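The complex appears here without one of its protein chains, the remainder shown in place.
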Amino acid sequence: MTALLKVSDLKKYYALGGKGLSDNAMVSWVRNRFTNAPKETQMLHAVDGVNFEISKGESLGLVGESGCGKSTLVAMLARLSDSTSGSINFADKDIGSVPAKQFHAEPERSELQIVFQDPHESLNPRFTAFDTIAEPLRRLANLSSKAELRARVEAVATQVDLPLQLLGRFPHQLSGGQKARVNIARAIALSPKLLILDEPTSALDVSVQAVILKLLVRLKQELGMSYLFVSHDLNVVRLLCDRVIVMYLGQIIEEGPAEEIFTNPLHPYTRALISAIPGQNKEDASKYRLEGDPLSPVDPDPEACRFYGRCPNGTDLCTRAAPVKISPNPDHYAVCHFPVLSE
Amino acid sequence: MSEFLKHLRYVLTENPVTLIAGTMFVLLIVAAIIGPAIVPYDPMASSASQSLKAPSWEHWFGTDQLGRDVFSRIVVATRLDLSIAVSAVAISFVFGSILGSLAGFFGGWVDRIVGRITDTIMAFPLFVLAMGIVAALGNSVENIVYATAIINLPFYARVSRTEVNIRRSSDFVLAARLAGNSSLRLLATHIYPNTLPPLMVQVSLNMGWAILNAAGLSFIGLGVRPPTAEWGIMVAEGAGYIVSGEWWLAIFPGLALMLAVFTFNLLGDGLRDLIDPRRRT
Amino acid sequence: MSNSVPILDIKNLSVEFRTRSGVVKALENVSLEVFRGEIVGIVGESGSGKSVSALTAMGILDPAGHVTAGSISLGGLDVLGASEAVLQTMRGQQASMIFQSPRTALNPIRTVGNQIGDVLHRHNMADRQHLREMVIRTLKTVRIPDPERRFDAYPFELSGGMCQRIMIAMALACSPELLIADEPTTGLDVTTQAAIMDLIRDLSRERNMATVLITHDLSMAADYCDKIIVMHAGHVVESGSSHDLFTSPRHPYTAKLMKATPNGGGSLDDIASIHGGLPDLRGLLPPCRFSGRCERHEAICDSGPLDAKEVSPNHFVNCQRPL
Amino acid sequence: MKRNDKLRIIFGRLTQAIPSIIGIIIVTFILTRALPGDPAVYFAGPAATEKSIQEIRTSLGLDKSMLEQFWIYASNLASGDLGVSVSTGLSVKEELIRRLPASLELTFLALLFSIGVALPLGIAAATRPNSWVDQLCRIVVTAGVSLPVFFTGLFMVYLFYYILGIAPAPLGRLDIIYLSPPSVTGFYTIDALLDGDIETFGAALSQMILPAITLGIFTLAPLARMTRGAMLQVLSSDFIRTARASGLKRSTVLYTYAFRNALLPILTTLGMVFSFMLGSNVLVEKVFAWPGIGSFAIEALIVSDYAAVQGFVLAMAILYVLLNLTIDIIYTLVDPRVGLES
Partner (left out) sequence: AGRDDTLVVVSGNGPNSMDIQRKGTNRPSYQIAVNLYDRLVGYSTKTLANGTLMYDYSKLEPEAAESWVVSPDGMTITFKMRKGATFWDGAPITAYDVKWSFDRAVSLGGFPTVQMKAGSLEKPEQFEALDADTFVIKLTRPDKMTLPDLGVPVPIIFNSELAKKHATADDPWATEYLHRTPAGSGAFMLERWDPGQQVVYKRFEGWKNGELPGISRVIIREIPSASTRRALLEKGDADVSLEMPPKDFAELNASGKYTITGVPIENSMISIGLNLNFEPFANKLVRQAIAYSVPYDQIFKQAAFERGIPLWGGKSLTPATIEWPQPFPYNTDYDKAKALLTEAGYEQGFEVPLSFNLGLAQWSEPMCLLLQESLEKVGIKATIEKIPGANWRTAALVEKKLPMHIKDFGGWLNYPDYYSFWVYQKDRLFNSMNYSNPEVEKITDATLKMEVSDPQYEPNIKKLLSIFFEDVPLIPVYQPYLDVAMQKNITGYQYYAHRQLDCRSFNKASV
């Protein structure tokens, strides 16, 4: 089985001083500005040397704290933004070298799609559900005949269980679940090979979540897609994914089969993450509580572990030497000096 | 279409002020279209015996120094005034919002250039700039329109710049990019239409300003050419007669002007609601 | 528990919103009791009336909202009958509330220290000279590192978790008897979420406070609450101790909700969704507002008003055909 | 450190204004040359001959090429020389120094009036959205903006001076019986106070009331609307709910919390309103015989007095830049976040 997507040493740095900062980056940036005045440009390492593969038909989960670079990574993969360095190979073609602005003309455009986190925000308020779903068909499949277009849109809508009478509605006239369906429909309209799901259900009620998850699983089987599933909710990742990668401050710190990550996490961070899931064994959980905030992603020390300071296992070594990769079995590895050893 | 009409009805009935404004707007339009055909007197015809007559049954709004019927002149002026307002606003709307959108979308040097242009215009005392333009180009209706359009341009450019800017990396735009749209198409079909509702408020406010601006120009003698009937120039000329007691010369055209500006101002919110699909129930 | 007086006692509360598009019957016949020292969870889908209940209890309902029936007693105070001035003193002193998305719930242009100070000063907990000192002491109680420096920080300079701690500090500054936490961890990272929830639990235990925890997440409620109230479309459908509710849910909605929540382990086939959405709360509604989504729906469900049935001690269900 | 940073922002703002000012200098230059009048003809007086006009053209440097003229103008400007106004025969700088305070004093008072009325109205409307107070406020302020300023001005003169006799004669900055106070700031009210002359202060103030209200009425609407909008938005934000839930007093919530947050968009509008007022001054000064910079501009424009028009526009532009700078400074004082986005 060949890899559908192969990402090597992918990096994205933001030069600070520009606009559009948010969240933690802002905090640290402010802190930096007010404590030390040097004016040389600082780099925010949003994604810092990421390597992984996705095989055909596989679903890969991507978890990590807010601000760790998930969305940034995903935007590069989907060719919505350019990388600083590194390569993205999609179906044996280096798509990373095509500038994002020009990617809309590439044949791969239709094969790589995303569903965004907020189903409401990702719909154009002036477009009806029909328009939204029809858009990729018009642009990328060059469907211009009205009848054909309608037929295709209706077919896709049926595929995502979207009642056809809702096609004429504007986003604000749809419920959250329906909006999510429209988004998914738009993304799968051209039967992409890889579908990236950036927290597709986090804005939905539990009551709807299950349907959407089931729909995703069904679609995957029907269309033979691969998934890259980004989520905060480990329980969901566990349900949906074959493999999981865990990111922390722009880097992958652990990767392995889903079940193994959950039952036998290696990295202390993964461990903490899992124990923070509600509904776990209570006594055990509080042992792994993380205190404090992540370090700044601005010009991190390449020689130190980025988790140091919050890590229950951290020692001096972690500040002096970059963490090492340990791999108890071929498809599971973590990057840490002091991994959690299974009992 | 019927969807739109239904929505129109909703917007109008939802707020009584909008309804009033809407009704007045229709009246204005009607006056502009059929006004010249229905007025009781020739708005240009002077009459020595009828000069400076106070309002009466024959002359509802009185007559002016040359014995021209003020009512007829006011009604006939509607067309010109509305056209001045509409064309001035249309020009600044089109150019301003396009410039602003490009600046907001592409950022960088496009943004800087557009920013400097708007800053430069804004740094002029706007009315004086309008005066200067009209004085330099000559006082014709077109030049008044151009001057008004130029001084209003920065407002549109600024509003649409920010509106585009906040949307340019929003999820739905990214989604549209995924659907294979090029940058320009994204801007034109996805972002730009969404910036219209806030611009609509600006449009309606500006319609009022445009008329007032023309009136101000008239006051300092740079208004439209006589004997054309135009509210601003009628108020400006009539203002000189207030102290001598011929109040009707200024008051009635002033009321007409006020009514129009009023209508446009109040219409703004309704217009925004009308064009914003989110407000549709 | 039942031998003492409840701190918060809501009885048969009905609230409606008069909007342009019709009257929204947001709450109907809602009752709940919260005693000192217990953590009560309110769970339910979005729009089920959790926040409205809490806001009504605090007397800060949107002006469009009207209480049409019922009573609320908070620490002995009749909330619905009290004057605005009395309510103002009550808020922050007897009862406080924290909200979701802490970053926006704090005044963006005032230092966090001053915001806490405002509350302390308002309730005469500290005079101007000692305000800073008091604030810092309060900050310490929510385990904020380096509180002296944080005093002068603006919300945008702090992380979400830190802001939520500030919110908690602010809410607890005047040692209230009741704390209402309205989805305090939504939007926070899982790890932060756990830390915040631990903090809330520890503080309410320490201070023997009455605590109301509003959440979407059943498993979280199970983890942290003594008692759980399940709401659906403005109705309380079931209430009881966490244990009772989780081991034997009696209302079909509660059971469904539990099934819909992924809880680690199991496969996708084990989770189920709830058919349909919340009914439109405008216009005529059936006696049981869940009937439209309920698989057990039968004619009897539409027959008449619902009454809470005590199916086992302190476990109430609002259903004609409980499980 | 923090202050340093803000200073840098302010400095950055100033440098940003430079291209605008250069743009203004160029545009004004071109605009003045495009004016149809010929200053040489005007200057030559009533009985001019072809020859004397030509002489004057040479002496004014009007026979040189446009580029040369611009160069001369620009280099004079660089050395602080704004030229001499042909129509008044005085240096433009002198004229500006004399007239600018008159306009500014009036504009400031107008702004004060406008703020004093619009802000409370806006707040009242925002606290009771869609109530009759709100609608009334909307209609009242819209009415204010619906009339041309010169009309309002003349009408007020007619009503308050001519008919009712409660306003002083519209004779400019001071009634005939008063002497202007010794000039320190150029603001008669302030100078009179510095001089300890309460009577003159009162007289100067009373002369300003009608024109200031005339100017102010026109700007009520944008201010009140913006205040209402900004307050509504802030009042519906989460932190207000927090403040209310913490039992803070209504006044604290309204002013310390809501209003301060709403201040930012209001400030921006205030800046716009101010430059708008400076423009409208042109008309109001004419009605009230106010010897300000606006009436100077009209006269200059009408007689194609190049130096005067250029000087006027430049002064206004610089004023505008300073104004925006002031607003920026207030911004940074009010909002700690400002300056973090460049």
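Order as written gives the chain letters A, B, C and D; numbering starts at 1 within each chain.
The rule is simple: a contact is a pair of C-beta atoms (placed from the backbone, for glycine too) under 8 Å apart; a residue touches a chain by one contact, two chains touch by 3 or more.
Keep in mind it's a predicted model, so treat the numbers as computed, not measured.
Trainee: Which chains here would be touched by the one that got left out?
Mentor: If we consider the entire complex, the absent chain touches B, D.
Trainee: Which residue, D:A34, D:L136, D:L171 or D:I198, contacts the hidden chain when the whole complex is considered?
Mentor: Within the whole complex, the residue contacting the unshown chain is D:L171.
Trainee: If the hidden chain were put back, which of D:I302, D:I318 or D:V334 would touch it?
Mentor: The single option touching the absent chain is D:I302.
Trainee: Of D:R138, D:R225 or D:K286, which one is in contact with the hidden chain?
Mentor: D:K286
Trainee: Hey, which chain D residues sit against the chain that's not shown?
Mentor: The missing chain touches chain D at positions 35-39, 41-49, 52-53, 55-56, 86-90, 95, 98-99, 154, 157-158, 161-162, 165, 169-173, 176-177, 286-289, 291, 295-296, 299, 302-304.
Trainee: In the complete complex, which positions of chain B touch the hidden chain?
Mentor: Contact residues on chain B toward the absent chain are 44-46, 48, 51, 65-67, 135, 139, 221-222, 225-227, 239-244.
The rule is simple: only the chains that are shown with their structure count from here on.
Trainee: For the pairs A-C and A-B, output the one whose chains share more C-beta pairs in contact.
Mentor: The greater number of contacts lies at A-C.
Trainee: Based on the averaged CA atom positions, which chain is farthest from chain A?
Mentor: The chain farthest from chain A, judged by C-alpha centres, is D.
Trainee: Based only on mean CA positions, could you tell me how far chain A sits from chain D in angstrom?
Mentor: Roughly 53 Å separates the two chain centres.
Trainee: Which positions in chain D touch two or more other chains at once?
Mentor: Expected reply: no residues.
Trainee: Chain B touches which residues of chain D in the complex?
Mentor: Within the complex, chain D touches chain B at residues 17, 19-21, 23-24, 27-28, 31-32, 34-36, 135, 138-139, 142-143, 145-151, 154-155, 158, 162, 221-222, 275-276, 278-283, 286, 294, 297-298, 301-302, 309, 312-313, 316-317, 320-321.
Trainee: Can you name the residues of chain B that touch chain D in the complex?
Mentor: Its residues touching chain D are 16-17, 116-117, 119-120, 122-128, 131-133, 135-138, 205, 208, 212, 215-216, 219-221, 232, 235-236, 239, 242-243, 250, 254, 257-259, 261-262, 265-266.
Trainee: Can you list the chain C residues touching chain A in their complex?
Mentor: Answer in residue numbers: 45-46, 143, 145, 156-162, 188-195, 197-198, 216-220, 222-223, 256-257, 260-268, 271-274, 277.
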